[in-house]
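A single protein chain has been omitted; all remaining protein chains appear in their positions.
Moving on to chain A:
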Amino acid sequence: MPPHTFKVNGRQVTVDVEDDVRLLWVLRDLLDITGPKYGCGINVCKACTSHINGRAFNPCSVPVGEIRPTDEITTIEGLPDTVGADLHPMQQAWIDRDVPQCGYCQPGQIMAAVDLVKKAGAEGRTVTDDDIDEIRNMCACGTYARIRRAIKQGAANM
C-alpha cells in the first residue's frame, strides 16, 4: 500500500491506501473531510465537486494514485481560506438567499459556481444565464432558482 502525499485545504496529508481508491473516499472515509458528498459515484450528479489546483473536478472519479505531491485540493471546508475570510462571497450569497433546503448538494453547487465565475472572469466576462444552464450539479429539493440568483450575487462580490 503506497503512501500518497498531497495538500488538502492547506494541510499536508499522507494516506496509506491502494492507488485505485477514488479520492472522494480518501477524503471522506480516511481523512474525515465530509463536505464533499456522495451522490452517484460516476461523475454525473456533481455532489462531490471540489477544486484541484484552483479548478473544479469530481473526486469520485479520480484514483488517489493520480494525485501528485504538489497538488492542492480544496473542498468546501477550505474555500473561505482561498479568499482569507470567514466565508467566501459565494457562501455569503448562499446564506443571503437562503438557498439550501436539505443542503446535501450545496457544497458541490457552491464549488461549481465559484469555478464557473472564475472561468467567465478569465474570459473577461461576467457569468450569464446560459453559463448557469450548463451547471450539472443535481438538486432534488429543487433549489435551482435561488442558486441562480445567488451565483449572480456571489459573482458580483468575487
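The criterion applied here is as follows: a contact is a pair of C-beta atoms (placed from the backbone, for glycine too) under 8 Å apart; a residue touches a chain by one contact, two chains touch by 3 or more; residues count from 1.
Assume contacts and distances are computed from a predicted model.
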Among "Sarcosine oxidase subunit delta", "Molybdopterin-dependent oxidoreductase", "Transport permease protein" or "ABC-2 type transporter transmembrane domain-containing protein", the UniProt name of the subunit that does not appear here: "Molybdopterin-dependent oxidoreductase"
In chain A, positions touching the absent partner: 1, 17-18, 20-26, 28-30, 32, 34-47, 52, 55-63, 66, 75-77, 80, 87, 91, 94-95, 98-107, 110, 112, 129, 132-148
